[in-house]
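Here the structure comes first, spelled out in structure tokens, and everything after it is commentary.
Only one protein chain is missing; all other protein chains are in place.
First chain written, first letter: the chains are A and B, and each begins at residue 1.
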Amino acid sequence: MTAPFIADALGPRGKRRVLLASVVAGGLLAAMVVVAFLRLLHKGQFSDHLIAPLRQWSVQRFLLLGMVNTVKAALVAMVLAMAVGAFLALGRLSRTAPVRWLAGFYVEIFRAMPLILLMFFCALGLPKVGIHLTPFRSVVVALVAYNGAVLGEIFRAGILSLDRGQSEAASALGLTYWQSMGRVIVPQAARRMIPAIVSQLVTLLKDTSLGTVVNYDELLRRSRDTGTFYGNTLQVLTEAAVIYIIVNFTLSRIARRLEVRQRRKYKAGAITVTGVEDLAVVGAHAEAAIA
Amino acid sequence: MRRHRWAAAVLAAMALVAVACSSSSKDTPTVAGNGGQTNTTVAGNAKPTFAAGTTMAKLQAAGKITVGVKYDQPGFGQRNPTTNQIEGFDVEIAKLIAAGIFGGTAADAASKVTFTEAQSANREPFIQNGTVDMVIATYTINDTRKQIVDFAGPYFIAHQDIMVKASDNSIKSVTDLNGKKVCSVTGSTSATNVKAKAPQVDLTLFGTYSDCAAALGDGRVVAVTTDAPILGGLVSTSNGQFKLVKAPFTDEPYGIGLKKGDDAFRSFVNDRLEAIYKSGEWASAFSATLGKIGLDTPTPPPVDRYTAGATATSTTVAASTTSTTR
Partner (left out) sequence: MDVVLDNLPAFLRGTRTTAELTVLSFLFALVLGTVVAGFRVSPVPPLRWLGTVYVEVFRNTPLLVLMFLFAFGFTKIGIQYPFFTSAIIVLSVYTGAFVAETVRAGINTVATGQAEAARALGLTFLQLLFLVVLPQAFRSVVAPLGSVFIALIKNSALAATIAVSDLTFLTIQLTNSTSRPVAVFLGSAFFYMLLALPSGWAVGWLERKLAVRR
């Protein structure tokens, strides 16, 4: 729960006002809930032939296996995207100009492209040039291409967030560029980036739902198929939303706890990732700023 | 110590990727075994031999065929969540054709068919790109489409019909729709057809037929019009609220979409269709699927073995690709 902004205690008039506002607001909320409930009832959305299928284990199993596919694609994409991101980050920090430009060019292109368009390209465009990808591979390739760029920027920000003194001390000790990277910079930067990486995993889980449009058999796809089969689209999609919320909320909490623990243990602050226009990153920032 | 932890993490990650990538073929639901849908009155065929180089030979060698079907069309192609199988008339036709390639009964051949969803707008791209070997997805044959793909069949002639509330007896034919509020789907041939037959109809257009059904239930419209089988599906899930007027107008020939120019394959599929007409397998498939949602089994339509014209390729957006025609 968020803390009220005004930290000082309210006087009697303030307390009265807050009480009045609470009652009014609470009443309005309750009224809206009742209206929504009645509307659903009136339209027969609570009728048995719509809800009963969802009580069957075989249907629930069908949906949960969809979630398994979601997680599968997200995890695989996460691992590969981290590899791609690492390459890109090192590329952008390279001292060789062409490598820097190439990495920068890649990041610029994939930063601006919608992920769904990338998936469509993999499924509809690539076959025309002879590359046939299964839906799973289309989803993973698109996710890796996009999130590789995002993670690349996160990694770069992580590395840059380190005190300059670290790299200076490393070279003073006689370490080469790669040695200082591998033994000094990256290990420290990696610790700071863990919360951001976990947040990105949450994004990946959400973005896997885009796989529906390229026929990847994940939770959203299965929810829609169930909805058209039984006619209970509203109910099933709501259930799918609830599943997503529970999973992602839990992961976000883990990320936040990691962040707090990190701050306390290593006195490392949150890294500021500039130039990555991804809502998850923005959200994670905002949370870090508030906590 | 820390280095070992990183190494272990990297190894675990690589193992995960390897396992996931190798088992990715389990994504699409395949039809396994007998879903209880067909009663084959004919003993299974022997495995046929095909001339080398034909599509049939290649499919037989590969041991599988990929078919695009609808996943959301009751009676034709619907995915059943409890069994994770696709059910429907189009599905049965696909299995019967597969039996003609791989031999055996439709149930045996079913395990060799990989179904994938072919939504209306994706049917031509999937055929052109080779994503599927054929499309059986309430695919109406028309000349515009014939420029891009070839059609075997038709295997079914759908007729447009009208759906009203069960208590409504005022609408008996399409001309009764003049001046009434009627619902259909944006860009569909149904909408165009009803306007042609009843020019004073007050047409409301939604995105899907289930939305039209909702509007009918509300009373916002008094009738819904599209192909009878689709309406049949809506009637069967309406819990007795709706009924079919059974006054068909227009003919919509459903065909099997194939790659343009593959005349040998088209010939084979047409031959196979004629064979299952004669053997009664077509009729059993119909009564097991569309029959269950209230349609009477018709006589199978004669196949059209047209000679294809020159192939047309274009690099600009074709005018008709925006419509959601079936």
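As a working rule, a contact is a pair of C-beta atoms (placed from the backbone, for glycine too) under 8 Å apart; a residue touches a chain by one contact, two chains touch by 3 or more.
Being a predicted model, the structure only gives us computed values, none of them experimental.
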{"item": "Absent-chain contact - pick from A:87, A:120 or A:177", "value": "A:120"}
{"item": "Residue among A:34, A:68, A:234 or A:260 that touches the chain left out of view", "value": "A:234"}
{"item": "Missing-chain contacts mapped onto subunit B", "value": "121, 124-125, 128, 186, 206-208, 210-211, 214, 218, 313-318, 321-322"}
{"item": "Contact set of subunit A toward the excluded chain (per top definition)", "value": "1-2, 4-8, 10, 14, 17-18, 21-22, 25-26, 29, 39-40, 43, 45, 108-109, 111-117, 120-121, 124-126, 128-129, 202, 206-207, 209-210, 212-213, 220, 223-224, 227, 233-234, 237-238, 240-241, 244-245, 247-249, 252, 275-279, 281-283, 285-287, 289-290"}
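Keep in mind that, in the parts below, only the chains that are shown with their structure count from here on.
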{"item": "Subunit A and subunit B: spacing of chain centres that average the CA atoms, whole Å", "value": "36"}
{"item": "List of subunit B residues in touch with subunit A within their complex", "value": "2, 13-14, 16-17, 20-21, 24-25, 27-29, 71-72, 78-84, 116-117, 122, 125, 128-131, 210, 237, 239"}
{"item": "Interfacial residue positions of subunit A with respect to subunit B in the complex", "value": "49, 53, 56, 58-59, 62-63, 69, 72, 75-76, 79-80, 82, 123-124, 127-128, 132, 134-137, 187, 215-217, 222, 224-226, 228-231, 233"}
